[in-house]
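Of the protein chains in this complex, one is absent; all others appear in place.
Up next, chain A:
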Amino acid sequence: MRNIFILGKVELLEAIRNIKFVWLAIFFTILGVTQPLIDKYMDVIIKSLGGIDGIMMDPNAPKPLANEVLLATFSGQFNQIGLIVLVISFMGMIATEKNSGVQGFIFTRPVSNLEYIVSKLFGNWFISMVCISVGSIVSYCYTIYLFDYYPFINFLLFLLFYSLWILFVISIAVLLSTFISSSIFIGITTIILAMIFMLLGGINETLALFLPSGALTLAESQLQDTHSNYLLMIAPIIYIVISLYAAKVIIKKI
């Protein structure tokens, strides 16, 4: 446990020194405010870009609800460009250390494979969630200011389930890092796998019960105030445990 804390602390310190906390939080903040602004001021934006000639804006279109705007922010912004940038930010977490020999030094100390992997997983998860949370909370404030009220506690619950999805995405990158030495290849493969799971999870809820993207389905249902099936949390947890176990076994074989 002590080693996980030491290694995790170094991950955080590194994110502070290379201002990852700052740029990633700013990035998610920009993403977070984009969607509510677009939804609120679409007609103004179109006008300022050259007018609305030829474009029909339904004046009777219902005003979107706050949770609908937040859902669009996460499914349209955070889960697409946001996910890509997020994966790029941590794709080298193990590969860089492996290629530079730092990992070798660490393993000459009384550090187990599992301690090393867990520190990487949770260290990067914490960094990612801090930055996502900053962007999300700014987005939440904008949304309730521009649209209507949505309970903050419900939003926090959504964020909690969403964090499970992020944990799974990082666990894929951790697993891939144990046998792939190219950071770029790890990043691309992680993004593709995450996208596949998202697409499959969107087909129906029964299928999502068996997929790690069940966490995302659960988070979205939480935001939509529909019935939340908490069984959707089981599959992502199982996938994360399997990824960790496989990474633990593979890491020293290669």
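For this structure, a couple of remarks:
As a convention for this text, contacts are C-beta pairs under 8 Å (C-beta built on N, C-alpha and C of every residue); 3 or more make two chains touch, one makes a residue touch a chain; residues count from 1.
Just so it is clear, contacts and distances are computed from a predicted model.
Per its UniProt entry, the chain excluded from the display bears the name "ABC transporter ATP-binding protein", taken from "ABC transporter ATP-binding protein", "Phosphate transport system permease protein", "Protein-arginine kinase" or "Tryptophan synthase beta chain". Only one of A:Glu14, A:Asp43 or A:Asp225 touches the chain withheld from this view, namely A:Glu14. Looking at A:Ser48, A:Thr108, A:Thr206 or A:Thr226, the residue that reaches the missing chain in the full complex is A:Thr108. In the full complex, the hidden chain is touched by chain A at residues 2-3, 6-7, 10, 14, 17-18, 100-111, 252-254.
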